[in-house]
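So the structure is just underneath, and the comments pick up after that.
Yeah, one chain of the complex is gone here, protein chain that is, but the others are all in their spots.
The first chain written gets the first letter, and so on, giving A and B; residue counts start at 1 in each chain.
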Amino acid sequence: MPREAEPSLSERQFVLQALQENLRLDGRELDQYRPLELSFGDQYGVADVTFGRTRVLAKASAEVTVPYADRPLDGIFNIATELSPMASPAFEVNRPTETEILLSRLLEKTVRRSGALDTESLCLVAGQKCWSVRVDVHVLSHDGNLIDAACLAVVAALRHFRKPDTSIEGGVLTVYTAAEREAVPLSWLHSPFCVTWSFFGDEGETAVLDATRLEEQVRVASCTVSLNKHGEICQIAKLGGVPVDAVALLQCTAVALTKVKEFSELVDKKLAEDVKKRDKGGFMAELSAENER
Amino acid sequence: MPLDTSAYNLALLRVDGRRWNELRRVHAQIRTQAAADGSSYLEMGHTKVMCVVTGPSEPGPRRGGAGAGGGGGSGGKDAEVAVSIVIAGFSSVDRKRHGKGDKRTLELQSTVSNALSASLHTHLFPHSQINISLHVLSQDGSLLAALINAATLACVDAGIPMTDYVAACTAGSTSTYAANDEAADPLLDLNHQEEQELPGLTVATLGNSDRVAVLVCESRVQVGRLEGMLAVGVDGCKQMREILDRVVREKGQRMIQEGTVERGVGLNDMDVD
């Protein structure tokens, strides 16, 4: 497929010079995010995140399967990030680019390896039956900062998701359909979010948050920090690029923590709004009362 | 099995008998493969890595999508640094097959490539390619650091102009991820066992400066622990740079003594006795 068009020399100069004077093309502050929107779908587990012109959709799903032989007490949790030509014609189906591999590794480290989802709670019958939870990340529009948007979408989708209720009686596992019993949320331990800094200048002295695609194309280095609101780092990735002063990186982490707290509040607020919206009919209220045991 | 933290608190010694700020034994050689443009062999404790550099040379046939696409190719203005990492099946205790498409290996490749291309003067070699192949023979923690160090040495051997050494090492902390205990000691150069048990990070700096080229943390850790770990890591990188520099200078001296190379003008400041 065609390569992504590179910014022209004058375009590059313009962006870089503006950044040197602490100006951005869209008039934002250096540490300001684009207008951030989060919405949930009609179904459980669908989250749609928009950062300016970047748009990512995440969908969580679950099914019952057999656990891995070496981990009989754990459920299965996967995050699938396949970039389609929808995001950019440069992405090809079934041929992962570097962007895609790094994105999937980062999400994996941030959400999966940090233990955000309690995989032990997904186990139904040890060694025989467990839930396999899967999140599919669909990038609908790529205008920079895919990582932060995708991470927010994944976390929001998983927190919004409900898996079918189950019961075990006499060794017989019953999975109830949505019509029989209301679905139950996942056992969620903490919500990590990614904050990506982009660095500009010969020594990476200008640090910028939420870079657009054009800015990403001309940056000299980037650093993604994943944190949760309790101030735990889940992952840091500055994978090469121009060396940046260590003290500056520490400052970036501190600022990232404040941003993560904002993300955390946003997701909490939107989830609460969504619950209220769903509860309106009274039908749900009736169902949940029925299910109380 | 787990790092006995109570024992550490008593004697302040780690499982392998080191103190908190000690590196493991580093053994390095350059020009190990006569046929290659540049080569090196590096041991950091029991982590053993071999590196071969070919190039800068004309780029071969385009490999499948790795460099192309979304990331944005260099467009031929700079030399492309292509890294391939082979992790031997016998390198770790539990024999594991590492496929070519293993995402972790691909991530390591792109990290080493990006770290070195920032230090190498790639703009001197337009439309060309520098091939770095790394072979992991034995793993005992600090793998990424060893890979970066070995690649730096091999690039020096290949005579590719670069700003300074990219030296890397790991740092950890004796605290567990949840505890925010101020008393936790930072640790330098983690081995495999410590890497499994404790939070840690890999740092690579450019030469003697405090400028960080690579910073990778893959475990949960309190944000307050970061500063200490980073400081120890940067300090370790400086030690590592000295070690790498010594290896290069010793090899250079020997080559002059053996008459393999002429004593050049630029070597005047080196005391060859």
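The rule is short, and it goes like this: a residue touches a chain if its C-beta (ideal position, glycine included) is under 8 Å from a C-beta of that chain, and two chains touch if they have at least 3 such contacts.
Throughout what follows, contacts and distances are computed from a predicted model.
Q: For the complex's missing chain, which UniProt name, "Propionyl-CoA carboxylase beta chain, mitochondrial", "Exoribonuclease phosphorolytic domain-containing protein", "Growth hormone-regulated TBC protein 1" or "Probable gamma-secretase subunit PEN-2"?
A: Of "Propionyl-CoA carboxylase beta chain, mitochondrial", "Exoribonuclease phosphorolytic domain-containing protein", "Growth hormone-regulated TBC protein 1" or "Probable gamma-secretase subunit PEN-2", the absent chain's UniProt record names it "Exoribonuclease phosphorolytic domain-containing protein".
Q: Considering the entire complex, write down the shown chains that touch the omitted one.
A: Its contacts among the visible chains are A.
Q: Going by the contact rule already stated, which one of A:7, A:41 or A:201 would touch the omitted chain in the full complex?
A: A:41
Q: Among A:104, A:141 or A:264, exactly one should touch the missing chain; which is it?
A: Reading the full complex, the residue touching the unseen chain is A:141.
Q: Hey, which of A:15, A:57 or A:257 is the one touching the hidden chain?
A: A:57
Q: For chain A, which residues touch the unseen chain?
A: Output for chain A: 1-2, 41-43, 46, 53, 55, 57, 59-65, 80, 82, 84-89, 93, 132, 134, 136, 138, 140-143, 164, 175, 177-179.
Heads up, the rule we're going with is that only the chains that are shown with their structure count from here on.
Q: Return the distance between the CA-based centres of chain A and chain B, expressed in whole Å.
A: Centre separation, chain A to chain B: 30 Å.
Q: Along chain B, where are the residues that touch chain A in the complex?
A: So the residues of chain B in touch with chain A come to 64-73, 75, 103-104, 106-107, 110-119, 177-178, 201, 205-206, 209-218, 220-224, 226-227, 230-231, 234.
Q: Which positions of chain A touch chain B when the two form their complex?
A: Residues of chain A touching chain B: 1, 3-4, 6, 83, 87-88, 90-92, 95-102, 104-105, 108-109, 113-115, 142, 203-204, 217, 220-221, 223, 227, 231-247, 249-250, 253-254, 257.
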